[in-house]
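Okay, here's the structure, questions in a sec.
All protein chains but one are shown in place.
The block that comes next holds subunit A.
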Amino acid sequence: MLLEVEGLCVNYGHIEAIRDISFGVEEGTITTLIGANGAGKTTTLKTISGLRPVRAGRIVFDGTDITHLPPYERVKMGLSQSPEGRGCFPGMTVRENLDMGAFVRKDTRTPAYQQDLDRVFDLFPRLSERVNQMAGTMSGGEQQMLAMGRALMARPKVVLLDEPSMGLAPKLIAQIFAIIDEIRAQGTTVLLVEQNAAQALKRSDSAHILETGRIIRSGPGRDLAGDASVKAAYLGGDV
């Protein structure tokens, strides 16, 4: 297992946002978390990245217990995230945002770094046309591409994507999912949170359904996508 979450509990004050969550992410796979609004998906990802303190449970990444490591140490170890709502730096250009993604890297003057930039520009040609545009002036879809590209610039072992298709037009959603496949094909492990459950489950090696802070179902993505009760609750009936 590249990433393992065991019995994770996180509180906001007295509110239990997630309770006793356990799952693993196998190297080279896509793992998806789905669930209704407020189920605790974002909280789970933020906790894995170290932005929320853990009340109980532990997180093991690449063989190391990272439960209490500060966020920047986790990034250095190869754990990167494209957060919900994108979180681009509005007052920085596209290029500066991508450089921020590589903040922990020491090789920013090498050809390898340039290759990684090119790889991001291949995945998102729109970004290469806009390198000098301020991120704050980009459209929502462009900012989403930037946030994903930025997360890849860290050269992560695993990338956490929180609702990358949020607020995008259907055509762009299909493109984003194709890119997620491509990211995995290039060898990066993906932990995905999605509201577009049908599209997400279809390509997931394993998936977990969250409800009010707990995991209520787990299984290979295709199995869950084919399950009648899952269809009724999360997929609007048709896959």
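To be clear about the criterion, a contact is a pair of C-beta atoms (placed from the backbone, for glycine too) under 8 Å apart; a residue touches a chain by one contact, two chains touch by 3 or more; residues count from 1.
Definition applied: contacts and distances are computed from a predicted model.
For the chain of the complex excluded from view, the name given in UniProt is "Branched-chain amino acid transport system permease protein" [choices: "NADH ubiquinone oxidoreductase, 20 kDa subunit", "Carbon-monoxide dehydrogenase small subunit", "Nitrite/sulfite reductase" or "Branched-chain amino acid transport system permease protein"]. Contact with the chain that does not appear here is found for just one residue of A:Glu16, A:Asp99 or A:Asp205, A:Asp99.
Listed residues A:Thr67, A:Gln81, A:Gln144 or A:Thr188: the one in touch with the omitted chain is A:Gln81.
Only one of the listed residues, A:Gly38, A:Pro90, A:Gly140 or A:Gly167, touches the absent chain: A:Pro90. Within the complete assembly, residues 49-51, 70-72, 75-76, 80-81, 83, 87-92, 96, 99-101, 103-104, 108, 134, 136-137, 150-151, 154 of subunit A touch the chain that is not shown.
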